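Scroll down for the structure; my scribbles are underneath it.
Complex shown without one protein chain; remaining protein chains in place.
Should a chain be cited, it is by its letter among A, B, C, D and E, assigned in written order, with residues numbered from 1 in that chain.
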C-alpha cells in the first residue's frame, strides 16, 4: 500500500485538476466560517473501497474536517446506507466533494466487480488476480481495491515480477535458455513465470523449472491437461477470455490463479452521493 | 488541451508505476540493439482517441521509436484494423506497450461511448456534455476524448465555471441574491449557471438573469414546460438519469445541453493489442 | 484563490531562493530556543493585501510562530500603523522576514495602485480589471491583490476565457466565422469576447453575437459611438492607453469594463518593515 | 546564472499559469500547420535583458520555433527598434507571446532602472548593488538583470553571505563576539559584513576585523567620517534612503558599495509588443 | 535499472547541489564558445561502473558534449588507463566535472569492492548479494554497481520481497502462521524468506515451506547442519559477520546466497581524475 505522504501527492494532483484556483461559486457565496454536516449515502449495492483516500481529500483541504466512517472498506452496503458522516467547513466540503467521490466510486466499483468474480469461485481454490491493465496513475489504489473485493494481486509492475513471453523466448532461443538467463540476473526472491500457448510449451517450461506457468488463451480441455501435466510442480495461471460466464469453468480445470483484466479496465462507478443535512 | 510538457509529466508518473526500475524480464533477455516491428490492432469496434498520448509513451522511453498512425483520433475502426505501426528498440517497445495501451484503451472507450450518446441525438440540436465525474488525474485527457467522440465539454473545473446549487442558494438567501453576489465576484467572461429542481426555481433563475439554467432530475413533462418558460432567454441544461434509453426523449423536450456522467465514470476499455511482427 | 497546499508550494520555492542552506549569520549567532517579538510596521500609505501569504511564510519555517493580524486585507493603513505582531523563534523570524515582506510589499503595492484607479471611477459603473501582464509565477496572488484593491479580474489565462484577436479573425475568415467556430468548440459556460479596432468591426461582432466586445485603442469619440451601437447587447470593454489621467474619461463613454495592464506590470513596492521589540 | 534545466523548470511554472489547458481561442481557430512571422518591437527606450529567457518560453512549447535576436542583452534600444524576429507555428507563437513578454518586460525594466543609477556614478568608483528585495521566485533572473544594467550583485541569499545586524549583535553580546563566533562557523571563503548605525559601531567593527562595514541610514557627513575612519581596511557599503536624487552624493563620500532596494522592488515594465507580420 | 528520465531527475538534484546558480569562477573567466578536450584517467585499479551516469551529467548541462567511453562498465582498469574522452564546451566540462566524477568514483568503488568478495568464491556456487544498507537516494545505482562487480541483488526494497523476522514471527504466533498469513496476502510471484537464528527455527521454516531460509549470524558449524537439513528444499542465505576473511568459509558450508552489507555501506571512492589536454 501507498504511504500516506505518497497518497497525498496523488490526491493533490487530483485536487489541482478540480480546484486549481478555488471554487468561484463557493468562494463567492459561502462564508468561510460556515459549518456543514453531510453524509455519503449509497445509491448502489456492493462493496466499499477507498474510504481512507476519500477522507484524505477533505483533510488535505482542511485538517479540521471530521470524516466518520459508518462502514469499513470491504463492507457490503445497500442502497440508502450511510457510508460516512462528514462535518466541517462548508467551503471545504463543497470543494472536496467531487474529487473525494470520484476516488470512492471508482475504487468501490472495482471492489464490487472483483467480488462478483470471487463469488463465482465459491468452494474452489483458484485465486482471482488483477493485471497491469490499470488506469494510468492509479495502479496502487486499484490493486488495493481488488484485494478489498476479495481478489489477489499479480505482480505490481515490470520491475517486481518476471513474465517470459513469446518475444522473450524467441530472443533467448527457447524457454530453457530464457529461464536460465533470467534466473541468473534477477534477485533470488522472485519467481519466474512463463507464458505458454500449447501443451508442448507447458512441458518445456516445466522441464526448465519455471515456478509459474501461464496458460494463455487455452481451451478448457487444454487447461485440464496442463494442470495434470504440471502436477503441482509449478503454480498454474489461466489468462485470456475470462469473464463472469467463463471463470467458474476455468477454475474447475484445477488452475491456481485466474487473471482478469476487466477487474480494473472496465469498471462501473459505484453510485454514491453526498447529501448535506 | 494539455501542453506537451504537461502531458509528459503525467505520462512519466504512469511509466514510473509500471517500469519503476526497468523490466526485469526484458532487461535480462533482450539485446539493447535489437529492433522490432509491431502494430496496434483493433479487437473492438468504435472510435479511436488518444493516439498522441500513446505515441508519447514510447518517445519518452526512446526518442528513436517510430510511431506511424494508420488512423486518426476520431476515426471509426473495426476489429482487425491496424491502428498504428510501431518500430524501434525491442526493449522500448516491450516496456512502453502496457502503459501506452492503457491510455489508448481508456480514451478510445470514452470516445466510443460518447459517440453512442451523440448518435441518439441525430437530427436534434442538443449537445451531449461531460461532467466532473472523471478519473482523478486524467480529466484533461478524458474531456478531450469526449470531444473526439462528438460530445462537448462542460466547465473544466470549479475554477472556470459557476454552478449555483441548493446549498449556495440557501447560504445566499435566494437565487436572485446568489446570482448577484456571484456576478460581482467573477470575471465578466464567465456565464452563471443555476441548478433548479422545480419550475418555480426556473422562474426565479430566469428573473435573476441566470445565463444557464440546469433542470436537475426533472420529468420530461417538467422539462418541456421549463423550455417554454425559458424561451431562449437562457441556455437550458438537462441533468440526471440520463442514459442511452432516455437521452433522445430528453433532447426532444428542447433542452440545449444534456450532461452525462457515465461518459467518463463508467467506461469499457476499448480492446486493442500490440502484435509483434 | 489558490488552495493552501498550492500556496505552500510557491512559498517553498521562494524560501529555497533565500534560505537554501539556512542563514549562516543567524545559525551561527542565535540560540535555537531564543524567542522574539516583532511587528510589521507600515512606512507607507495604502491598502494591505496578502497577509495570509506573509503569515504562511513564517508557519512553513516554524508552525509555532504566532502571526497576529492587526489589520485585514483590504484595510487602508497609514505610516506608522502596526500591520501585524509576530512572535516566536528568533531564528524563524529572522529567516522568514525578507521573503514574507517581499510578498506583502508587492501585493499591497498592487492593491494600492488598483485602488487609485478604482477611486477615479467613483459614481460611474465601469469595472477596473486586470490583464495577463502579471509577474511569471505570481498570477493568482496578483489577481487576488487586484480584487482586494477594489478591482475585478479578467480571465485568469488562455484556457478559461476567449479573446478573438486580429490573427484569429484572419485565420477564420472573418469575425462571424471565428465566433461560430469558437462557439462550437468551447464549453457553453464561457462567453466570447472579440477585439475590435473600428466601428465597422464592432458592428460585425455585434451581428455575430459576441458576448463581449473589446474596443482596442479607440478614441473617446469612437468609444462613445461604439457604446451606443452596442446598446447593451454585449458587454463593452475598453483597452489600451489606460492610465490615471485617462481612465475617468474612458469610463464616461459608457463602457462596462476597463482593463489596465499597469495594475500588475508596473508596481511600487509598499514600504513595510519588521521591527524587533 | 541559472542552469538551462533549472530555468526551464521556472518557465514551465509560468506557462502552466497561462496555458494550463491550452488556449481555447487559438486551439479553436488556428490550424496546427499554420506558420507565422512576428517581431518583438520596442515601444520604450532603455536596456534589454532576458532574451534567452524569452526565447526558451517559445522553445519549450515548440522546439521548432526560430527566435533570432536582433539585439543582445545589455544593448540600448529606442522606440521602434526590432528586438527579435520570431518564426514558427502560429499556435506556439500565440500561446507563448504573453509569458515570453512578461519576463522580458520585467527584466528589461530592471536593467534599465539599474542603468539610471549606474549613470549617476560616472567617474566615481562606487558600485551599485542589488538587495534581497526581489520578486519571490525570480531572484536569479532579477539579479542577472541588475548585472546587465551595469550594476553588481550583493550576496544571493542568507546562505552565501554574512550580514550581522542589530539583533545578532545583541544576541552575541557585542560586535567583536559576534564576528568571532561567525568566523568560527562559516567557510573561510566568505567575508563578514556588519551593519552599523553609528561611528562608534564602525570603530568596533573595524577593531573586530569585519571585512565589510555597512553604514545604515547614515547622513552624508557620518558616511564621510566613516570612510576616513575605515581607511581601506574594510569594504564600505552604504544602505538606506538611496534614490536617483541621493546616490551621487552618497558615492562622493567615498563608500565602495551602494545597495539599492528599488532596483528590483519597484520596477516599470519595459514596453515591448509582438507584432505579427 | 532506472529509466533514463528517472536517472535524469536524480542527476538534476545532484547538479543543483553543485551548480545551483552557475560556477562563478568559470562564468567569470571562460568564454562561452571555448572548447576543451579532456580525459578521465584512472588513478586506481579495479572495476569501472556508472559510465552512463557520468555521461548524462555532461549531457544534461550541454547536449553537445561528446563523451567517448574507452572502457565499458565492468572492465578492469589500471592506474593511468584512459577511461573516457570528453570534448565540448569548456564551460560545461568544468561545471559537470565534479558531479560526474562523484558518481563514477562511488559506483566504481562499489563494483571493485564487490569484485573482491566475488573473487573469494571462485569455484564455489554461492552468490554474493547486496542488502538494503545503501546510500539514501542512490539505491538503484548502487545495486547496479553491485551487479557490474559480479554480485547479485537481493530484493530492491520492502515492497518487492518478503523477509519474515523475529518481530513478525512473534506477532503472527509462530513461523508457520506467519508464512501462511503472508502467502495469502502477497502476489503469487514472490518467494517467502524467513530469518532463522537456530536449527530449530530452520526446521520450522522448512516445514512451513519457506522458499528461502536466512541463517542469521550462525556459526560455520550451524550453517553446515542447516544446509544438510534444508537439503535443497529451500534457497539458503547466510547473513551477518561476512567480510573478506570469512566469506569463503561461509560459502563452503554450502549456502546458496551470502548477503554483504559493506558492499554498499562502506566504500572507498575509486580514484579518477579529469585531465584537460
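Keep in mind that, in the parts below, contacts are C-beta pairs under 8 Å (C-beta built on N, C-alpha and C of every residue); 3 or more make two chains touch, one makes a residue touch a chain.
Bear in mind that the values here come from a model prediction, so they are computed numbers and not experimental data.
Taking the complete complex into account, the chain left out of view touches A, C, D, E.
Of E:41, E:138, E:206 or E:230, it is E:138 that touches the chain left out of the display. Within the full complex, the residue among D:212, D:226, D:247 or D:263 touching the omitted chain is D:212. Here the missing chain is touched by one residue of E:23, E:55, E:204 or E:256, and it is E:23. Contact with the undisplayed chain is limited, among A:84, A:126 or A:140, to A:140.
Touch with the hidden chain on the side of chain C covers residues 12, 15-16, 19-22, 27, 60-61.
The chain not displayed touches chain A at residues 1-6, 140, 156. Although one chain is not drawn, its touching partners on chain D can still be listed: residues 127, 129, 147, 152-156, 159-162, 185-191, 193, 212, 235, 237, 256-257.
In this section, only the chains that are shown with their structure count from here on.
Of all chains in the assembly, those touching chain D and also chain E are B. Across the two interfaces under comparison, A-B and B-D, the one joined by more C-beta contacts turns out to be A-B. Once the centre of each chain is set as its mean CA position, chain A and chain E turn out to be 32 Å apart. Chain contacts: chain A has residues 19-22, 27, 159-162, 185-186, 190 touching two or more partner chains. Because contacts link the chains in a way that matches no line, ring, star or complete pattern, their graph is best described as other. Chains touching one another, given as pairs, are A-B, A-C, A-E, B-C, B-D, B-E, C-D, D-E.
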